[in-house]
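Mind having a look at this structure? Questions to follow.
A single protein chain has been removed from this complex, and every other one stays in its place.
Labels run A, B and C following the written order; every chain starts at residue 1.
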Amino acid sequence: MTEDFVQLLTPNGEFRPHLDYPLEPDADLLRALYRDIVLTRRNDVESTALQRTGELGLWCPVLGQEGIQVGAGHAMRRDDYGFTTYREVGLFQVRGVDPVELLQLYRGNSHASWDLTRVGLGLFTIVIGSHALHSVGYAMGIQRDGADQAVLSCFGDGATSTGDVHEAMVFAATYAAPVVFLVQNNQWAISVPVSRQAHAPLVQRAAGYGIPSVRIDGNDVLAGLAVTRVALDHAREGGGPTFIEAMTYRRGAHTTSDDPTRYRAETEVEHWAALDPLDRLTRYMESAGALDEAFVASVQAEADAMGERIRGAIRGMPDPDPVGMFNAVYAEPHPQVEADRQAFIAASTGQLP
Amino acid sequence: MTEDFVQLLTPNGEFRPHLDYPLEPDADLLRALYRDIVLTRRNDVESTALQRTGELGLWCPVLGQEGIQVGAGHAMRRDDYGFTTYREVGLFQVRGVDPVELLQLYRGNSHASWDLTRVGLGLFTIVIGSHALHSVGYAMGIQRDGADQAVLSCFGDGATSTGDVHEAMVFAATYAAPVVFLVQNNQWAISVPVSRQAHAPLVQRAAGYGIPSVRIDGNDVLAGLAVTRVALDHAREGGGPTFIEAMTYRRGAHTTSDDPTRYRAETEVEHWAALDPLDRLTRYMESAGALDEAFVASVQAEADAMGERIRGAIRGMPDPDPVGMFNAVYAEPHPQVEADRQAFIAASTGQLP
Amino acid sequence: MTEMTMVQALNAGLRRAMESDPRVLLMGEDIGPLGGVFRVTDGLQKDFGEQRVVDTPLAESGIVGTAVGLAMRGYRPVVEIQFDGFVYPAFDQIVTMVAKHHYRSGGITPMPIVIRIPYGGGIGAVEHHSESPEAYFAHTPGLRVLTPGDAAEAYVTIQQAIACDDPVIYLEPKRRYWDRVEVDDVSAISGGPWTSRVLRQGIDVTLVGYGPMVRTMLEVAEAATEEGWDCSVIDLRTLSPLDLDPVFDDVRRTGRCVVIHEAPTVLGIGAEVAARVMKECFFHLEAPVERVGGAFIPYPPNRYEKHYLPTADRILDAIEQVMSA
Partner (left out) sequence: MTEMTMVQALNAGLRRAMESDPRVLLMGEDIGPLGGVFRVTDGLQKDFGEQRVVDTPLAESGIVGTAVGLAMRGYRPVVEIQFDGFVYPAFDQIVTMVAKHHYRSGGITPMPIVIRIPYGGGIGAVEHHSESPEAYFAHTPGLRVLTPGDAAEAYVTIQQAIACDDPVIYLEPKRRYWDRVEVDDVSAISGGPWTSRVLRQGIDVTLVGYGPMVRTMLEVAEAATEEGWDCSVIDLRTLSPLDLDPVFDDVRRTGRCVVIHEAPTVLGIGAEVAARVMKECFFHLEAPVERVGGAFIPYPPNRYEKHYLPTADRILDAIEQVMSA
């Protein structure tokens, strides 16, 4: 891994201002970031536990990537729009997705559970890469509306190999769409290392499209915030797309179904654990006097309450009404769906069709 | 258009050796190149005329792009393999595709008419970009065979926008496949200028994959030959892929169905006509004493004979035997195809199924 | 009332849709200054500007994928795919996102996208320019599939497709592009777009088809009278949903049915129609439903197409078949 990246907060928790990415982190901001990381992490722990006990079918751990996610989330304005993968739990937290909403998806109660108009996040697409194009299209809509907004488009290192991500870059460049591509290079796509997706640093891809790009320390929440903010502002002001590669690491399994011991060494995980985003933020806040015990305790209490609320809501959550599966297939009536719905109801009530 | 490209032969026909791309063009080579350009051009003229008189359904003019095509064709070794679009008539000429074979496709007698094992060219795919992947797969096969061969993969500026070309670059880089990507940037994809496909020079795309690249004067047959040869040798020797952007121009219509007056100015066409690849080769050969009247006349005679042969073979060429359409759908017997064939035969002979 | 080709009718229909709703925009390759390779969008960029008639890079997944984003933002994109054979690079975006987004969002975000595809053979084109992909789309829940049989239909249904809040695969029978008919400047067609239409009522056999086969069926029905066969002709018009009640009603009278399309017979629309007709009209059928469709081969080189396509002769053979059962 190269060290040639933007870093505002060293692993030791020292703050190093950056000329191109100005940031004056006051205590309020630091506390907000801290809180979001802690709650994200708790969500991760609770959801993993719920999966283990069979309450959820699956969970995608986020441990290690909270820095860039929470930083980027804070860089967004309320009326900016985001597109994510399953992994951006930190962004869900910042944007106000209720974990209980999210977990209904992993419980199998719904395909995508949040109100995307309220949180300003598109539904995540599991088919890797495809939402990069939706981001660009949405940004083209912003252009046509003449609106003062921008789009954040998150995907992983693996996704960069897909044709859709390429076409998204082409369209974004051609139309100078107000979109920021944020790649979380967490070094792995399930069991495939990033070296199999790319021989050159991913950040270099952007220049080929005439898109400015920057590589940042993805475990540095302040760099994530400062750099993404500059990029979003640039997009909002008509400057077109930016490409950010955030170097980070997926410390957990790909999903709860995965077994990473089959393909990677524990030492690698340890190396990255030492670069933990919360640790360094904590160190900095301590040295800056922004982290008092009362605050830590209040966040802890909030996390405990959230955990309890999640468990309470998910454990034994009833299955949805079966007939609901026929809802919203179309926006306007479709006779085939109606016929199938009626047949289903008739069969469930014991009548032959 | 930038002038920052490799050029060995100026528009005035002056030869300027290039350190990185050594070439000592002797008279035999120059004559072979000359002959292939003239015959390609004649094929173009004859085919256009045959389309106009209704003998062919379509033709894709090549006028203006013969330089890079014939140059690249001569850079290939006999046992190298090529993948092309419909436009690479110059490459077909060099590789020994009989124009009559080719024209059966445009007449509608066959989908792809040459024996691809004999000429070492894959069938061209009309679905833009898709063959870039076949090139890389073929090159991966060469690697596995441990063979001393390389693949030339030709596509247009428009094709660079497709997901498949991107994925081809990713795979080629990942496996260091012995393939040379040759983009003919002829400035247009039907009516869409290259500025709509790319904001930055296409040649810059390659660096993002860690693939070396070079931009050349595509109307310079010697640059085409010298640069492509170096790239193919590099690939053959295990050096991996290279990306070449050849700056050229489609002086004719996209196809005989197209009307370019709707979207581009005549002055642009004139500008490029002044950079004609044959003119400059002729000037150089004249100054180098490599072009005597007898040779010119013999090539002319050969072109005349070829024209006559094409016309004779295509005009009034009979339709294929209808039952032939059922052949070769599968390599092994497929009952559905057999049933359909039998039903067809029965119906044509007046029997009810 | 004006006489128009289908190309002109589509152009006029698109123009009206754009005039009446500023959120309608067109996207595709070569649809700007060139007006599309078939000139369906001729003049529209000049009149509505580059923001509403968008010449795109050469990337079908990109076109449809950005259309999804635009639809999420409240726009109503009308996408042109240049030819049938070039829709497959966009297949993932179509079946995974366009078709499912409204469902996935629990009904919050509709996908009012129209994907226009010139389709079918009969124009002597090169490979990949003559295919009939309708069954792929009609098998996909979440999509609607419409195909006009003539210019008058095209003028109205393209507007209705654009007005619909669901995604519509709009298949244009390219070999009927230049047929002229009287086009009425009204805003509705009888029964609405999601219905089939009975074009002719006979007593002997029910012909069912759509798109390019509409004119062919009418010609066949004429020719059949010489054999003494009186045919009904039904244009399905909508392939998803299928509106088969008029077909069932007719077959219950005639007792005989022939379904016709260019796509391969195996798993083509005719399979569904036959299965449904045989189920719904089981006790009325005098003969099994006959299907006249493409052989199980890729679309052949065009010198073969007159043998490949469902010609009048082949359809008459099928009529004879059901009549003699």
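By definition in this document, a contact is a pair of C-beta atoms (placed from the backbone, for glycine too) under 8 Å apart; a residue touches a chain by one contact, two chains touch by 3 or more.
Just so it is clear, the structure is predicted and the values come from calculations on it, not from any experiment.
Chemist: Among the chains included here, which ones are touched by the excluded chain in the whole complex?
Modeler: Contacts of the omitted chain with visible chains: A, B, C.
Chemist: Would you indicate which residue among C:D30, C:D55, C:E80 or C:E127 is in contact with the undisplayed chain?
Modeler: C:E127
Chemist: Out of A:L58, A:A200 or A:A313, which touches the unshown chain?
Modeler: Counting the whole complex, the residue in contact with the absent chain is A:L58.
Chemist: Who touches the missing chain here, B:A72, B:V89, B:L103 or B:L133?
Modeler: Residue touching the chain left out of view: B:L133.
Chemist: Thinking of the whole complex, not just what is shown, which of A:N12, A:Q300 or A:Q336 touches the missing chain?
Modeler: From the options A:N12, A:Q300 or A:Q336, the contact with the absent chain belongs to A:Q336.
Chemist: Please output the residues of subunit B touching the missing chain, sorted low to high.
Modeler: 110-113, 115-117, 122-123, 125, 127, 130, 132-145, 163-164, 167-168, 170-171, 174, 327-332, 334-337
Chemist: In the whole complex, what residues of subunit A lie against the chain that is missing from view?
Modeler: Output for subunit A: 57-58, 105-112, 126-129, 158-159, 161-164, 189-192, 196-197, 257-259, 262-263, 319-320, 322, 324-326, 329, 334, 336-337, 340-341, 344, 347-348, 352-353.
Chemist: With the missing chain put back, which residues of subunit C would touch it? List them for me.
Modeler: 61, 85, 88-89, 91-92, 95-96, 99-100, 103-104, 127-128, 135-136, 138-142, 240, 242, 263-264, 266-272, 274-275, 278-279, 282, 285, 287-289, 291, 295-298
The working rule: only the chains that are shown with their structure count from here on.
Chemist: With chain centres taken as the means of their Cα atoms, state the distance from subunit A to subunit B in Å.
Modeler: About 45 Å, centre to centre.
Chemist: CA centre of subunit A versus CA centre of subunit C: separation in Å?
Modeler: That gives a centre separation of 40 Å.
Chemist: For subunit A, jot down the residues that touch at least 2 other chains.
Modeler: 163-164, 167, 170, 174
Chemist: Which parts of subunit C, given as residue numbers and ranges, touch two or more other chains?
Modeler: 56-57, 59, 61-62, 89 - these are the residues of subunit C that touch more than one other chain.
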